[in-house]
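Shown here: the complex without one of its protein chains, the others still in place.
Up next is chain A:
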Amino acid sequence: MFEQTTTKRETMTTNSTLFQRTKVRVTDTVQATVPVDRVIQSVALTLKAKRLAGMMKALRFEERPIPDPADVPLEEIDVSNPFMNRQGQWYPYFARLREEAPVHYQPKSPFGPFWSVTRYADIQAVDSNAEVFSAEPYIVLGPPPFNAEMFIAMDPPKHDVQRRAVQGVVAPKNLKEMESLIRERVQDVLDNLPTDRPFDWVERVSKEITGRMLATLLDFPFEERHKLTYWSDTISGSADATGGTTHQDELFPAAVDLARNFTALWHDKAARRAAGEPDGFDLITLMQTSEDTKDLIKKPFEFLGNLTLLIVGGNDTTRNSMSGGVLALNRFPDEFEKLKADPKLIPNMVSEIIRWQTPLAYMRRVAKKDVHFGGQFIRKGDVVLMWYASGNRDERKFENADDFIIDRKNARNHMSFGFGVHRCMGNRLAEMQLRILWEELLERFDRIDVIGEPGYVQSNFVKGYSDMQVQLTPKPAREQTPVRVEATSGA
């Protein structure tokens, strides 16, 4: 039987009543529902059996130096190599593809054959055409570790129904409610950073703030927030799916743990609401109070799919934008001066950071019928990758596209959030999170210096950083800043 769950919760470091809780014991009355972890375990066993029988080959990647694009025949170019970003080769390769083969075919990558679409306008056309280009069955290049039901990989009309059921949690109206809590949590992180020595920005800032944000969104026990980060990293780091470093055997325990915890989260919330706790603004409350989703727990794959999508979708993306922004301002120091002179540029800079970084390099589609596209003949069933990372550097759309320009006029036109029905559901949350981070950073620090080179994640999908040493220089004490003096004398 599915075990009984006890979740310990403690009062948080915030004075919001929503998060002031004492221990809640869950006396779970809904245990008759499907034991989700069992389902996942059985999938794992099937896959393992298949692999032992030689029916599936698990991928492993070894890093070798990647030659310059000019030295590789066009038809051999394989931009799915998970070391492209680390070796700084993606942009030169994409530049060549955009010029010489904007719709390019790679017949024999480790992940199988695929098309690459690399120009801005072409990517937008594919992304906006769900009738010809299907997001099913998955949106990464290789098969994901397990088939959770996620609407990011569903076509309309099923997609629309599922998205509508949960999007309220990241809708701007709800974000307004969460903003002050998110800000407090950012302030707390920044106030505890060392200023007398370099530290790892990825670990201490990007991962930490993102973990806190996701915990806020799900009302997940705050002190266990690192689990969210761990699950998400493990899932999106799958070698077979994205060329990452996690392998099937590590994936399944994580998936089972996730399933068990999220199921408990649901029942725990139900128990607390039944005991009279006022409703919060989190996803589970939202689901339990909406007619369409109040029994979602009875459809465990859909329930888990939605939650997993939120943590995986919101994790690497936001994290790497937080690190990427710091790196960009170090690579283009004049822009930092511009920013300090005019903090009102923050919102536009946030869009420019997301363009420059492009945290997710591509989304995958499958042609539903034969189609002529960009001078090529794409056959029904062919895999098509829309390389946002390339489209965002397309000079046809962005002048001096490789430069980071915080007051770039059309920064908002970046394609990092995709276009069409799957356009990122968390875009406003991501923007808000980054805006708050930069507002709070400018309050506190004069310099944010990257020391040495950052480490880059091994992946053909997540464009991000594994570590980045940063040295902070605090602003002179606040009382001494002219802004404050003027404000006081004017009052």
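Here is the rule we use: contacts are C-beta pairs under 8 Å (C-beta built on N, C-alpha and C of every residue); 3 or more make two chains touch, one makes a residue touch a chain; residues count from 1.
Here, contacts and distances are computed from a predicted model.
Enquirer: For the chain that is missing from this picture, which UniProt protein name fits: "GMC family oxidoreductase", "Ferredoxin 2Fe-2S", "Anti-ECFsigma factor, ChrR" or "ABC transporter permease"?
Expert: "Ferredoxin 2Fe-2S"
Enquirer: Can you say which of A:Pro198, A:Gly374 or A:Gly420 touches the chain missing from this structure?
Expert: Of the candidates A:Pro198, A:Gly374 or A:Gly420, A:Gly420 is in touch with the missing chain.
Enquirer: Which listed residue, A:Glu100, A:Asp160, A:Asp292 or A:Glu337, touches the chain dropped from view?
Expert: Of the listed residues, the one touching the omitted chain is A:Asp160.
Enquirer: Of A:Asp127, A:Asp240 or A:Asp268, which residue touches the hidden chain?
Expert: A:Asp127
Enquirer: Kindly note down the residues of chain A that lie in touch with the hidden chain.
Expert: Listed in rising order, the touching residues are 124, 127-128, 130, 156, 160, 163-164, 167-168, 171-173, 410, 412-413, 417, 419-421, 423, 427-428.
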